[in-house]
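One protein chain omitted, others in place.
Up next, chain A:
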Amino acid sequence: MTPELGQLALILALFLALAQSVLPLIGAWRGNRALMAVARPAATGQAVFVALAFAILVSAFLRFDFSVQYVADNSNLQLPWYYRIAAVWGAHEGSMLLWVLILNVWTVALTLFSRRLPDAFLARVLSVLGIISTGFLCFILFTSNPFARLLPMPPDGADLNPVLQDPGMTFHPPVLYMGYVGFSVAFAFSIAALLGGSMQQSWVRWARPWTNAAWGFLSCGIVAGSWWAYAELGWGGWWFWDPVENASFMPWLVGVALIHAQAVTEKRGSLRAWTILLSLFAFSLSLLGTFLVRSGILTSVHAFASDPRRGTFILCFLAVVVGGSLLLYALRAPKVAGGKAFALVSRESAILVGNLMFTVAAAMVMLGTLFPLLGDALNLGKISVGPPYFGLLFPLLMLPVVLLLPFGPYLRWGNSEAPMLKQVLVRAGIAAAACAVIAAFLVQGQLKAIAGVASAVWVGMGVVLYVLKRWRDMPRGRRYPAEMAGMLLAHFGVAIFLIGVLLSESLSVTRDVRLSPGQVATVGGYEFRFDGVTQATGPNWTAQQGVVTVTRNGAPVAVMHPQKRTYAHEQVQTTSAIDPGVTRDIYVALGEPMDPNHVEGAWALRLYTKPFVRWIWGGGLFMMLGGFVSAADRRFHVKREAEAAQTVTAVLQESQA
């Protein structure tokens, strides 16, 4: 199929998106059912055309159609097919197309699973999603057309950035976008609630599973990105506070706050305005992230080509969507602080403290990310804050969260009695202290590692104690409803994450060595024997491949093959070798030959042992699982019918009043 058909499909999708934004909104306003009914078919049709355009771009990559500029820029004849597919979202134009496709996936999912929502409400929600989609389709068509032709057609293309030629990178962007874009659903729900003027809290119940699922995807995407940085960049680090990483982390932080605020609003009716505001923030930060990455106003490792036109377009779009929604919030947000009252010691208070910490953390990350811009604006010169700023402030802000976490499930709504909390405090505290003492002997007094063990046991014990309590107190089948199970899983993930971060940061051993073939270096109790360098070839690269045999007290552990790959167009990329393990990773990166003319001689090598580093991503995956499991709670799905009927009457009453 010719690329022009792809462009045509996008134009048709744009018209459907326009219909989806305008008509249902008028319908909901005038009470016209026919206009409201346009929303579903328009959304489905739009999704079909966007998917078609996407498929045409994929096929252009698979057929080596270098007459398409984007294909010629990002692939070549040697690139294997799986990376040609990943190349679709390897650069700006294609990743924007993926963004819209995923927005359509969410919209279609919403039309399928929300048949029980009141018509007017769903019409407004779909209309908001249509507006967002319209903006992005215009952006693609007017500033970033992936189907632009390149004439004359070159015989071969350039190359996909070798850094992106990694399995982790193939699925990192789609999953991350699932999360980013997924917050658009919560956003659309709260806009619809503001527009409808119905201050029922039922919209929050409908929005909750969508928020949890989006947050789960976002967690997974961040984990994949972090894993990719660790495995591919060869620096052994897993998080760099890079502007683009921060761009995905800010919505995640606000997402955590939102998930908890939604729980309060749904169950108790409190914090209604705050929940709406957080829904707006979460998606606004997703848009801001897109802006930061796409406008190129901040330099980063994820260097995309920057173009002031694109930046200006997204900024205008941001102004309309975010500015408009915040203005709407100012006009229509619930004025009365409704809901049931709560005492100082209550679940609401604890969640409020957590919310405060997560929101402030997101603001802190935003400030740090935008600091270079502020420096320019205030004429302070070029300043940027790096890991020292984030590394100091973030743990400080998270400390209260970690301290409160074990009490979370025990706290009651409204008012909590102290004895139960005291029991948790004593049990988890003793367990944490005991483990810290044991750990102190094992890690030779490394404070950070001891803090890691203590905090993880503290959080983990809180979860375990609550699991046991439910097991004893409740009859089989009612012990762990999905919503609660998800919460416990995510909280347990925090404990695992704490172990991973604090132990790997404090106990990792790194050594840089020069080894001739046959020589042995010892790092962290493992012997690394360098067995020389051989040639290796892959589908589109050749490599110098080191052979390193790792033993422990003479017993073989692993044979590792770190590489220095040379891709087409002479791009060089180191690929580290990792021997994964539950309690430690062994990580070897190949440096340079001591003498470039004698590659059979000595080489510089970087050897790491990284205890418990895998727990970082393990913790992230537990959190992801928590998001998905609680999204699947039957309560969100079964009660809808009754709830919907209730709202309809409420809306009617309100309009009569």
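Heads up, the rule we're going with is that a contact is a pair of C-beta atoms (placed from the backbone, for glycine too) under 8 Å apart; a residue touches a chain by one contact, two chains touch by 3 or more; residues count from 1.
In the analysis below, contacts and distances are computed from a predicted model.
A.B. asks: One chain is missing here; what is its name in UniProt, given the choices "Phosphonate C-P lyase system protein PhnL", "Signal transduction histidine-protein kinase/phosphatase MprB", "Xanthine dehydrogenase family protein molybdopterin-binding subunit" or "Thiol:disulfide interchange protein"?
C.D. replies: For the chain missing from the view, the UniProt record says "Thiol:disulfide interchange protein".
A.B. asks: Per the definition of touch given earlier, which of A:22, A:108 or A:315 contacts the omitted chain?
C.D. replies: Touching the chain that is not displayed is residue A:315.
A.B. asks: Sort through A:26, A:150, A:326 or A:467 and give me the one touching the missing partner chain.
C.D. replies: Only one of A:26, A:150, A:326 or A:467 touches the chain omitted from view, namely A:326.
A.B. asks: Even though one chain is hidden, which residues of chain A still touch it in the full complex?
C.D. replies: 234-235, 240, 242, 273, 277, 280-281, 284, 288, 291, 295-301, 303, 306, 308, 311-312, 315, 318-319, 322-323, 326-327, 329-331, 333, 370, 373-374, 376-377, 381-384, 386-387, 510, 512, 514, 572, 574, 589-592, 604-606
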